[in-house]
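Of the protein chains in this complex, one is absent; all others appear in place.
Entry: chain A
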Amino acid sequence: MNFRVSESRYRLGMWASPLLAMTVLMWGVAREYGARERFETRLVQLEREGVSVTASERKLRYESMISAEDRQAWKELFDAIDIFGEMQRDSVEGIDEWVPAGEPWPAEPFAIRMSEQAKPLLERFEELMASEVPLWIPIDAYGGHLYLRWDYGLSSLQALLIEELRLAYHAGDSERAMEWVQKCVDLADRAGRTTEFQKRAKYTLIEERLVGIRATLRYRFWNSEQLEKLARPLRQRDSRVVPVFNPFVVSNFVVSDPLKAEGAWVLYQGEHVRDSAPFGMSGQHALAALDWIQGDPNVGKRTRGDVWQYHEQKERLRRIENRSRSWVSVPFATLNWAMRSDWEVAESQAKQVWDRFEDEQRWTLTAICLRKYHVENGHFPESLDALRSVGADAETWTQTTGERFGYGASGYGRPQGRMAVFWMDDRVSRAGEEKGVGSIPYSKRSWGAERAQQYELWFDRLPADAIEPLPLENAE
């Protein structure tokens, strides 16, 4: 071989990779600087869009909507409710059961006693509601982060209202029960009136209320007019808009000043982020984190098999993580899950949460319609399609996945439609269950029957009927 050619090849082999490596490093450093500048630009843009980018702005935004006096009034009430909850230290048999009138309820004496003790709390609650004072939800501040304690006291407060509902249910007093339901509705409405983050508290309250309402539908209790009143807030819901909780999460991230690098000799930064970014966060990762948090919550349609995330969201997040690849960040190249966890850059699950919430509302509304049909016709319908006569439509009995709820009414020599079972999807994909909500109720399945507690509703069920098979709407 010509030694000149050989020498050229050796020279190429010698020089190519080190030069290329140097070029990659310099380019990587340049990308970092560029990313940091773009991050600063995004901060300015966020501020213009109304997102709080400093701690004081954020605190002002979320704490200034209520006066100190009103805040004090709610705080006193929530504190009293908190300690009231501490008073229930024993495990009382049947305390959480919904026992219809005429049936023995072991926990009844204790429930009545607690209701008496709760009176001043409920009276104070009614005073505050009557005075139109905005609902205050406290904010915890720790380490520069603000944590909105959106469930602070509210669930406990609604729990008191639901206990009164339970007592009224057991007493057979549907008028009194309706009053307590209305108070729950008012509480949720008041919670949703202030900042976008408090709306999340509203939806939690509604979900908890729906659990109680469904329990009261199992046996005949409400009349037709009352059932319509129960259905009204659900019919009037706006299911098109997915609430966006991101501004608070974005704000928490930018306020933590992720690109801060204090200290000339050593780097001073929070312990919680040191493991994943010991030499400081990369500008590219910070940009990717912003993209991540500000995700489009309306993306995605759930199909069977998507347990935690929708496919479109997975792809979107994968693209963001891929784009975040830095050549010079030490040690990690991309915004991986450890970094996201440390920086509290949560995955946007608004669409999943919202779809689940929507399904619960439709399920409850359909259950109300079933009971209303039974009240008006004396029996349960053979199929959910018959519910059109009580104001339901196809959207009501169809889940966000496009599958109908499971349903079946009894027959077999008994009066038609004396008993019914109605269930919704537990959102878990299991081998062999490819039919969505499935063709048999959870309680009849050979495994996974414990899901019946949460996802199944029996109407007018008596123990002797438990083993009788039901003709099911979705049966094969």
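For this structure, a couple of remarks:
As a working rule, contacts are C-beta pairs under 8 Å (C-beta built on N, C-alpha and C of every residue); 3 or more make two chains touch, one makes a residue touch a chain; residues count from 1.
The working rule: contacts and distances are computed from a predicted model.
Comparing "Sulfite dehydrogenase", "C-type cytochrome", "Phosphate transport system permease protein" or "Signal peptide protein" against the UniProt entry of the hidden chain yields the protein name "Signal peptide protein". One of A:Pro278, A:Gly378 or A:Gly402 touches the chain omitted from the figure, and that residue is A:Pro278.
Of the options A:Ala159, A:Val249 or A:Leu267, the residue whose C-beta touches the omitted chain is A:Leu267. The omitted chain makes contact with just one of the residues A:Val328, A:Val353 or A:Val375: A:Val328.
Residues touching the missing chain, restricted to chain A, are 3, 6-7, 10-11, 13-18, 20-21, 24-25, 28, 54-56, 58-60, 63, 67-69, 71-72, 75-77, 79-80, 82-84, 86-87, 89-93, 105-111, 113, 119-121, 123-124, 138-145, 255-257, 262-271, 274-275, 278-279, 307-309, 314-315, 317-318, 321-322, 325-334, 336-338 (touch as defined at the top).
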